[in-house]
Every structure is written in structure tokens, then in C-alpha cells.
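Apart from one protein chain that is not included, each protein chain of the complex appears where it belongs.
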Amino acid sequence: MLQSLLDGLVQTLAWPAFGFLLIGMAIGFTVGILPGLGGAVTLALMLPFTFDMEPTQAFAFLLGMLSVTATTGDMTSVLFGVPGESTSAALVLDGYALSKKGQAGRALGAALFASLLGAVIGAIALVAAIPVVRPLVLSFGSPEFFALIILGLTFVATLGRGKMLRSLAAASFGLLLSTVGMDPQSGIPRFTFGSLQLWDGIGLVAVAIGLFGLPEVIDLASRRGSIAGDVTSKVSDVKEGIKDVIRHRWLLIRASLLGVFIGILPGLGSSVAQWVAYGHAVQTSKDPSRFGKGAIEGVIAPATVNNSKEGGGLVPTVAFGIPGGLTMAILLGAFLIQGIQPGTEMLTTHLDLTMSFVWMIVISNLIAVPLALMAVKPIARITTVRSSLIVPPVLLLLFIGAYSESNTMFSIVVMLAFGLLGMAMVKLDWPRAPLVLGLVLGGLAENYLFLSVSRYDWSWLTRPLVLVIIVVAVSSALVSPVRGIWLRRAAVRTVTAGEPSAKERV
Amino acid sequence: MIARRFGALAGVLALLALGACGTNSDSGGGGDAVQEFYDGKTVKLIVATAPGGGFDTYARVIAKHIGEHIPGQPNVIVENMPGAGHMVAMNYMYNQAPKDGTVIGNATGGLALQQLFGSERVQFDMTKFNYLGQPDPAGNTVLVVRRGAPVKRFEELLTPGGPQLVVGVQSPGSLQTDPAVLLKDVLGANIKIVAGYDGSSAIGLAMESGEIDGFVTSWHTELATTRDKFESGEWTTLIQTDKQRDPTIEAIVKDVPSVFEFTKDKTQEDLMFFGAGDPRGLTRIYFVPPNVPADRVTALQAAFDETMKDPEFLADTEKASLLIDPLTGAQVKEGFDSLLNMPADVRDQLKTLIGGES
Partner (left out) sequence: MNKNLRDLAFPVVLLAVSVVGFLVSLGWGFRTRIFPVIATIALAVFCVLEIVNVLVRKARTAPAESPTPTPEPVPAGMSLVEPGAATATAAFVSDAQHKAEAQAEELEGEASIDLKATLVFGAWLVTYALALYVLGFLVGGVAMTLVYMVAGRREKPVPSVLVAAGVGVVIWAMQSYAGLQIASGLFW
């Protein structure tokens, strides 16, 4: 194993491969910043270029691109409140809030540094997990996935930051929205109102951009100032952000492991991880009320997870030829082009190649993140620019991002509609995250439920792993309200004692 | 070596940037009028899936080479138009696409069944498109089972009281679903169908974990991607839908019967043929709308045929592990004509079995 680790490193640093890594990174950097031009689409478009390359070169190129888009996609979320990819939506909540307080530098610094550490820790966890990966993945069947989805849904309570009923209602609405489209069981279109475009469901990217991005832009446009508002134009320190990450190192580690876990299990989708991490950060925080207003943990957790899950996603792709997500599916195409058969040899005889993949992810982050960190200060100055200069280009990015989901104006209509909804929800103080979570998980839940029942009738409810996960889900669902009551009692005590309690972290 | 690699990348980028056409001035038939028409124009190849994935890859490789073989050497670009299982693209190609030969469509012919069963969302007529061809052969669909499955030979599934095979399928109406349903309902095989797996990777995982015993797929896809599993015996195949036993199967898995060795009468034969056989294999067709001027259609058809033989094209497809064994436009049209004109009673039965609710 150690030998393969070293061989992998050597292969990665070898000249032509390394050069391709850098080119891939450059492309990934540019693409990640643009909303909607997701990692997956670009990966697909770049695939034909790899025909003439050799394996290590091709993968250096592709993985360099992939790991960097995951990192930079977070930047537009923080800077403009517009999700760079659907996987960066969670960062808008607290990251953009920090930008509005003039702390864009800090938020970016934290996001970038967390991404880097997430990638590294994820890589380590990955390498450690390789021996147990096969039995781990294989013990998850449709029933276990269903249980995991339920677990994910229980996070709804935490995502609502205390507005429990509204969270649950929003999540239910999200579940309802997830049923729009062709029913995978019988092929009957549901709630499509005769529109062919809705057959495939309501597009997640358009929803994310509309729900989270549009209200922010509208808000920005209606105040005449800049994103950072009336706060002094001194852009707060990147170093502060880095220190924040170190301060919250345990959260970072937990989030990384979470990301690896979610990445390893194919079939959970790539948008889930950010919300689970965010929910976990809320749940484990001493003062959940800060979230949504600029809690730095709300930046650290999703940023970490977005990177560590890429490493995790490599595992089933390489070990089974089963992609852990959309980007991995395309990577699989690269495997075929290179004539490499994913499977057990990738973990045994070709272990050095697998290790080189891990190194590629780590090294591309090691290079990209410090470079980005150095650029953060000037980049963050955008938040001090007059909004009238910012709004039109950002709007255009929104439109392009939404459009590229389906290459039709329909997605733009969806985006506008959800923008309207998002605005209403922000003004009326209804949490949006549970809605997205319901939308993302609803389809998966229905799918796995039917597969489980169809295959095992009802006996699957007694499978050991299923029971364990359900117990975890139930207890985690109870934690939040219990904590809420406990914290409320504590607050009441301090209020009646006549002093404001938990200090609002600026 | 390094320079060559970078050169290759830079070269392709330059190609893209300049919108340059190919270097060969191979004009492949068609008169001056055609050449004049295409000179300096851009031809769009509309692909009915999202970018990435085998379908899109085939299209991009074809788009890269076909321009050289069209008189006038137009620039060919790919545009993705996913949605509603290729229906969006099909409807577009039939109704809205310009009918001057500047737009080529690429979708699955599986939608012909939707037309046959009278689905209201179908706004096209498969018998009226002008077909350029299909790069890969009308596939042979097979039933793949894993090593631990309770069944070793297909006959076991037909014996009363015999073992049951759990087969995972995707959504109704797809080539990865219908053959299994037909094996069960037409031939009477003891198959338990678990439906709704979201894509081949979900099925792959279910196979690995043992949740399902088998699945239905196109043999050529497996040959390209999972050949070693068959060679090692981890997977095997129980039955195939070609009328004659396919020698490429025989080379790896011995003595795999054809479904037609089990059909008992003409109706069953027709059901299996139209429901799971060759006409279902028209899954990667290239075509232009009806009413495109005949000389341009001929030129495009010739261009397609020549591209399929172009050594540079073949080199690229080799690298991408894409099987090339083309069908001509005429063959594709024949396939659809026969499918859409099948006997009425077969059509009605087929609709009940695999029509779903269109």
C-alpha cells in the first residue's frame, strides 16, 4: 500500500501529467466561478480532448478540473449570493450574509481553507477506507438507502433553525414538488400540466439559483449601496477566516468524514451532502440562532463537504465501476476511453493508479487554494463595488446558469418562479433550506421505498443496518426540539435576570 | 512527445476557436448546388441527451468528423436538447427544426413504440424522417445474471415449481425493461421484476450487492464495458433476442439460446421480435426532418456512410471504446416501417404488456 502511495505521487508529479493537471485546474477555476456551468457539464465537454492522452495525463487533466470547480463554485455563493453550482447553495445562507457585513474576505478565506483541508482529510480517510470499501458499499441495498434518506429528511428540523412548523411545511412542499414529473414506477406524468419540459421534474439547478440567488440580487438592486452595504470598505482579513477554520477544527474533521461517507455511497446524489453538513453544523453549535446571519460554521461545513465528497465519490467509481454521482459518471467515461476497467484490480494490481488519483485531488487543491487565497482580497473587493455595476452581469450569470440546465428558456421561467417564491420566503421568514432538501430527497425516497417493497415486501424493515439508521434518525430528530426547549429555558432565565445572553458574533 | 500531446490539445482548441473545417477536401458526392449551400455554414447536430454519457460521446465523435465529408465542408457543432426521454428533441426535429438540411437529429428510435401506441405527446411520424443511419448495429438484447443466481439455464425458468429469478429493470418503456416483461408474460418465465432502478449504475450496484439476480441490457454495451466479468464467470447470460445465436456471445459464453427457440407460435414470435428484437435496437439514429431537399439528404447520407469508414474517425471511436458497425439510412427506415406496420393484434397485445400508460 505504501509503495503504491509513493508510486502514485511520482506519477502525478511527472512532467506531462503535471502540466495537464495545471491546465485542468485553470479551466476548472474559471468554470467553477460561473454559475450553472457546473463541473459535470464541463467535464463532459472536455472529455473528447482526452482521447489522445495517456491515462495519467487524462486523469490529471480531468481530476484537476473537477477538484478545483468544487472549490471555486463556492466563491460565487459567498460573493454574490448566487450558487455557483447546485452543490453550493448552502453556502449562500451564511457566506453571503458575511459578505453583506463586509466580511467577504473572511468568508472566502474560511471556505477556501476548509475546502483544502476537506480534500486532504477526505483523501486520507479514503486511503484508510480502501480495504473495507467493498464490504461497506455492498452492505447498502435499497432499504438501507431509504433509511439514509429518511435520516437526511430528519435534518429538516435542524435546518429550520427553530422554526419547526415552517421547516416541516416547507419540506413537505419540497416533497410534493419532487413528485412533479414522470413517475418512475409506471411512467405516468404527475403534475406536469401538459408540459413536456416538466416530465423530468423541476430542475434542481434552476430552483437553487432562483430560490437562493434571485432574492439576493433583488435585494441588492433595491438598496443602492454595494453588497457590503454601509459597512466600511475595509475588507476583513482572509487570515481571520483561516483562523476560524482552525478554531472549528473538530467540525471540519467531522464534516470531511461525513463528505467521504456520503461520497462513497453511490445513490445519494451530490446535492445532499451540503445540507447534511450544514444541518450537522447547526445541530452541534452552541447557538443555532446565529445561522443564516453569518455564522462561520455555516460556511465551513458545506465547503468542506463539497471537496471531501469528490474524493469519496472516486471510490465506488474506481472499485466497482459504479459512479458515485454525475461527475463520476463522466469520469467513468474517461476510464473506458483509456481502456481501463474499473474493478477490484484498481484496488490491488493497479493500486498505484488509484493512489495517483487521490494525489491529483490533493495536489490540485494544494496549489489552487493558496493561489485563490492570495487572490481573495482583490476579489472580495467586488463586494464593495456599486451594486449598479454588479447587478447586470450577475443577473446574466443567473440566466445563463439556469438556461444551461435544459438549454431552453423553460428553466429560466422556473428560476423566475422560484425567485418569486424565494423572495416571499425570505420576507416572511420561512426557511428555504428544508424546501430544497425535500425536493432533493423526495424523489430518492420514493424510488428507494418502492424498490425496497418491490424486492423484499416488508421484511426489509427488519434488516439490521436499516434499524440502526432509523434509530439514529429518530434520535437526531428528537435532539433538535429538546435542545430548543432547553436553550429557551436558559434564555428565559437570563432574560428575566436582565441581561442579553449569547453574544451575537459579528 | 510532450510537444505532441500539447500540440494535440492546442490543435483541437484552435479548431474550435477558428471554426475551421476538416483538412481533407473529400467531397463525397452531391452536386455543386449542395456544395454551395453548405459552404461556410454551420450544421447543428441536436443530441437528445445531456452532455456526457455514451450517447453524447458517439455524437461528438461523429460531429468531429462528418463535416469533412459533406460537400462544402460545413462546421458541425453539437447542441444538447435533453428532456422527456428524447421526446423533446424528436418533437423539435419534426416540427420546428429548419428543413433546409442544416440540422441533424440524434435520438433513440425507441419512441416509435410511443407513436405506435398512440401517445398524445408524440408529435412526429417516424416513417417520415429522412434517416442517415446508425453507427452501431441494432443490438442484441441479453439477460445477464450474476454468479450467485439460482438459475443457470433459461429452461429452468420455464419449469413449473422451478426457481425464481429476480430481475431489476429501469422505467417502463425502455429497452432495459421491456424484454424482461416480455420474457415473463409471453414466454412464461418465472421472473420477479423489480422496477424503478434509476440508471445502469443503480442496477450495477444492485447486482454487486445481490439485491437482484439479473438485468436486461444490450450485449454490445456489456462487451465494451464489462467484458471481463463475463470472461471470469462473474456474470453470464441466459438468453438473447437475436434470431440467430450471436457468435460474439458464443465466443465468451457458450450455448446461449435465442428467445425464438422458445416461442411457440407466430404471435409469440412477433411479440418478441417487435417488443425486444431488432426493431427495438434502433436506439441511436441520425436523421434530418421531412421535406429537406432530396439532394441534400443524399449528400448527408453519403457523408454519414463515409464517416463510418473514415480511418481517423475509426481511430477515435476505437479509443473511446465505441462500437462501429453501421446501419444505413435505408436500413433504419426499413426497421421503422416494419415496426409501425406490425399486425394490429400484435400491436394491441404489445401495448397491454409494455405500453405502460402513455
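We just call them A and B in the order they show up, numbering each chain from 1.
Everything below uses one rule, namely that contacts are C-beta pairs under 8 Å (C-beta built on N, C-alpha and C of every residue); 3 or more make two chains touch, one makes a residue touch a chain.
Computed from a prediction, not measured in an experiment: that's the story for all the values here.
Q: In the complete assembly, which of B:Glu79, B:Glu231, B:Glu250 or B:Glu318 touches the absent chain?
A: B:Glu79
Q: From the list A:Ala40, A:Leu175, A:Val207 or A:Leu314, pick the residue that touches the absent chain.
A: A:Leu175
Q: Using the document's definition of touch, tell me which of A:Phe20, A:Trp275, A:Phe320 or A:Phe399 contacts the absent chain.
A: Result: among the candidates, A:Phe399 touches the missing chain.
Q: Tell me which residue among A:Arg166, A:Arg247 or A:Lys377 touches the hidden chain in the full complex.
A: Hidden-chain contact among the options goes to A:Arg166.
Q: Of the residues in chain A, which ones touch the absent chain?
A: 30-31, 34, 37, 42, 45, 161-166, 168-169, 172-173, 175-176, 178-179, 183, 185-186, 188, 190-191, 214, 218-219, 221-223, 287-290, 293, 386, 388-389, 391-393, 395-396, 399-400, 403-404, 407, 409, 412-413, 416, 419-420, 423-430, 442, 445-446, 449-450, 481, 484-485, 487-488, 491-492, 495-496, 500-502, 504
Convention: only the chains that are shown with their structure count from here on.
Q: Just the number, please: Cα centre separation of chain A and chain B in whole Å.
A: Once rounded, the distance between the two centres reads 34 Å.
Q: Would you tell me which residues of chain B are touching chain A in their complex?
A: Going by the criterion above, the answer is residues 1-2, 5-6, 8-9, 12, 50-54, 56-57, 60-61, 64, 79-85, 87-88, 91, 121, 166, 171-173, 194-198, 201-202, 204-206, 208-212, 224-228, 316, 319-321, 356-358.
Q: Quick one: in the complex, what on chain A touches chain B?
A: For this pair, the touching residues of chain A are 15-16, 19-20, 23, 40-41, 43-45, 47-49, 51-53, 57, 137-142, 182, 184-188, 196-197, 199-200, 266-267, 316, 320-323, 326, 329-330, 333, 336-337, 339, 341, 343, 406-408, 447, 450-451, 454-455.
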